[in-house]
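The complex appears here without one of its protein chains, the remainder shown in place.
Chain lettering (A and B) follows the sequence in which the chains are written, and residue indices restart at 1 in each chain.
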Amino acid sequence: MQSNMFTDISLNHYLVLSSILFVIGMAGVLLRRNVIVILMSIELMLNAVNISFIAFSKYTQNVDGQIMVFFVMTIAAAEAAVGLALAVTIFKRFKEVNIKFFEHLRG
Amino acid sequence: MDHSILMAVLLLSPFVGFLINGVRYKQATYKISGGIATAAIFISFICSVLLFSELVGLPVDQRKIHVKFFEWLNVDKFKVDAAFYVDQISAIMILIITGVGTLIHMFSTEYMHHDKGVTKYFAYLNLFVFNMLILVLGDSLLTMFVGWEGVGLCSYLLIGFWFTDKDKAAAGMKAFITNRVGDAAFLLGMFVLFSTFGTLNIQEINAMAPTVAETSWMGALTMGTMFLFVGATGKSAQIPLYVWLPDAMAGPTPVSALIHAATMVTAGIYMIVRLNPIFIMTPNTMLVIAIVGALTALMAASIGITQWDIKKVLAYSTVSQLGYMFLAVGVGAFGAGLFHLMTHAFFKALMFLGSGSVIHAMHEEQDIRKMGGLKKYMPITHWTFFLGWVAIIGIPPFAGFFSKDEILWMSFHSPMGHPVLWAIGALSAGMTAFYMTRLMCLTFWGKSRVPKTVHPHESPALMTIPLIVLAVLSVVGGWIGIPEVIGHTFGHIPNYLMEWLHPVLKPIPNLTEAEHSLEWGLMGASVGIASISAFIAYHFYVKSPEIPGKIANSIKPLYELVFKKYLVDELYFKTIINPLIELSRKVWFYVDVNFIDKITYVIADLIKGGGGVTRSLQTGNVQIYAMYIAIGLVVALSIIIIK
Partner (left out) sequence: MTSDVFLFWFLALLIIGSGLAVLLFTNPIYSALSLAMTMVGVAAVFITLQAFFIAGVQLIVYAGAVMVLFVMVLMLFDIKAEVQAFSSGKISGAIKLISVGLLSGLIVGGIIMSQKSFVGEMTKDAVHMAEIQKLKKSTSPDASSKELGMVLFSKHIFGFEALGVLLTVIAVGTVALARSRGGTHHAK
């Protein structure tokens, strides 16, 4: 593949973009302490996956990838709703959203 | 209507009743529960009548309605269908079960209305009828066994119905465990028959029955029938497994009437009659059956003389009458056995319900020493009980006379019988007359010994109607089986029952024509014995009540032995039960506590230690867990890429 990396936009570009976004989201999940920010980072990861799905869909000319994205989005919305409801419940109970206070399941 | 629908309704109606009452078991509205249960059995009764009339409409040699619902088991050569069939024998049984069952359900509605668990009670009762119908109608021994176990379960549940009373719960367990012994033998019998015939289908077995009698004691057929008979002794309370039935009186009285007098305990006789073609070909088994039956009749009757509990007397009477039935089938008179089964169902159910009525009136008092003179307080109960009494002691022309006399005559006349068997039978008939008259005298006649605090009263209509119906049946029930010798004298009255049963019963081999004078003579003798002993009993317990005590004192050791039921319970405890308990205790201590438990403790400790180590990984911090996931991801990806 003799082509200019900067001018020829191929599937790989999208996949790399997707993976970088995914890793950023993952870092957020691992490092942030605010429950809500963790939820946001999860949304980032899901979006990253969506990008790769759409890219594959475009480059393989297969519409199934878009369907999958559609499903992922629905699930993500549902997950966000449940996650936030949990966050609200936790906040009501402990007046706190910092995850370091929730270590009740310590073995 | 289609036969299969009729059959399905017949079987499922009690089951649906059981489901309905079983679901609403906490309700205490006795009218609704009793109504549902009675209606369920009544529907079955109507179906039975319809099936019976269909059967009558068929030609004599094709009287059989067979319905196959689905294939139940199909393993290699072992095939069992969920199929049921009505023939001449089972038609009589389903009529008895559902007919008497309906009356007893009706009676129960009133009898149990104080009880908190009345709905549960009716659920059990309906389940019992369902299982009994399966037992009776099943077309293979395995189907029969399902019902056989089912009725055993219901019997256990109902004997121990008032399970908060420790003795009653124990009585339930005794019945269950004793029945287990018999059931194990029944299973063995099925195995033997299956290995001999290659099928468990009753009709096929009957068709394959050999034409030559098997005379060896260890032959396959003899073994099989012998095992089946041991099974029957468990369910039908014969020596040696009869001990549970007297204790089973701990259950509610209508239960004693339905299960422990009219239907379930006759299952053993029914089973033998249904398999009569193979039983008749094993004379050794037949001999054992006849001897066991006769001895049981004699022994139970003698115990019955000494008992003071109204239901215990009736219970021993039941055991004794069941002995008669076994005597009948043992000498090859299957028809007579079935005949006595039917009349006994009528008059014994009547007497149990009558005793229930008395107990109800006496506020749960069962000791006949505290009764007496109840005739004027409860006239209907007295008169119906009176009819049951004349029926059971065998006074012509009441039902018991015909069936009992048929049995006695056959035990004398049949080539498989013997004059000794006749003598034992006649002696127990005399004893039966004695203890039944004693019961009558002490309960209804003579001076009242009722405590001042109790005011006996006649039972309400819901209880007396079943009594009246059963009393009528006890009077006329015998007329369908009038023996040839009497029928001949009174202008050729046919013996309807024997004609009806003729196609399905194998005749007794080498049966000769008998002299009519001899038959008349024996008949007269048995009626004479019964009347005399009834008269003696009347004299003892009404005219001069001090005599029995004196006699009992003069033969005290014997009396004590009989009163304590020949110490059979004690014997069983000493030789079987206590050693078994001792053994179990040792096994428990050495095998369970010291071996199995220790192994599990060691394993548990190991796992606990391992858990303690891995527990430190469980920090409770979700982000650390996420980190584990990330590390896992990195490792997995590295492996894939490096490859």
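To be clear about the criterion, a residue touches a chain if its C-beta (ideal position, glycine included) is under 8 Å from a C-beta of that chain, and two chains touch if they have at least 3 such contacts.
Note that the structure is a prediction, hence the values are computed from the model and not measured.
Within the complete assembly, residues 1, 6-9, 11-17, 19-28, 30-34, 36-37, 39-41, 43-44, 47, 50-51, 54-55, 57-64, 66-67, 69-71, 73-78, 80-82, 84-94, 97-98, 100, 104 of chain A touch the chain that is not shown. Not every partner is drawn; the one left out touches chain B at residues 623-624, 627, 630-631, 633-634, 637-638, 640-641.
Keep in mind that, in the parts below, only the chains that are shown with their structure count from here on.
Mean C-alpha positions place chain A and chain B at a centre distance of 72 Å. Remark: chain B residues 614-623, 626-627, 630 touch chain A in the complex. Partner chain B is touched in their complex by these residues of chain A: 26, 29-31, 33, 99-100, 102-107.
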